[in-house]
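Some chains omitted; the rest stay in position.
Order of writing sets the labels: A and B. Residues in every chain begin at 1.
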Amino acid sequence: MSDTWLPSLRTATPQEGYDLAVKLSRVAVKMTQPDADARTRLREVYENDASALIAVSAVVATHFQTVAKANKYWADT
Amino acid sequence: MSDTWLPSLRTATPQEGYDLAVKLSRVAVKMTQPDADARTRLREVYENDASALIAVSAVVATHFQTVAKANKYWADT
């Protein structure tokens, strides 16, 4: 994760902001479990676990709050 | 999810804002588990799991905070 992956919290639209929130939720997992093979194995587990999917959605919701505020809720859209 | 599904966070009423929060909570699940058949199987599980339903409600609550703020709490309603 040494390259620049988060140059700004600004996005052109709410939907791009949502995509950024999804990205923000995934990076913490990568930083905690850096082994790509281990993450692939875990993905097969949580993709089929309703509670895990809901928990992922909760993390996205928290990040989307941040991104939405950073973009002043895309008031002009 | 390539089409525009989130053009704006603005809604006419608090109730439409709540519906949008529900939608926002579901999209992250779809993006994490893109297979519709797998989601149908999981839905049968979490629809009958009290903890999962409460967890869904928690995600909606977080998104509703964002949508409500974006709409300045529908102060004119």
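Odds and ends about this structure:
We take it that a contact is a pair of C-beta atoms (placed from the backbone, for glycine too) under 8 Å apart; a residue touches a chain by one contact, two chains touch by 3 or more.
Computed from a predicted model, the values in this text were never measured in an experiment.
In this structure file the full complex is assembled from 6 copies of one chain, 2 of which are shown.
The definition used in the following text is that only the chains that are shown with their structure count from here on.
Remark: chain A and chain B have CA centroids separated by 15 Å (rounded to whole angstrom). Against chain A, in their complex, chain B makes its touches with residues 4-10, 24-29, 31-33, 35, 38, 41-43, 45-46, 49, 51-52, 55-56, 58-59, 62-63, 65-66, 69-70.
Considering their complex, residues 13-15, 18, 22, 25, 46-51, 53-58, 60-62, 64-65, 68-69, 73-75, 77 of chain A touch chain B.
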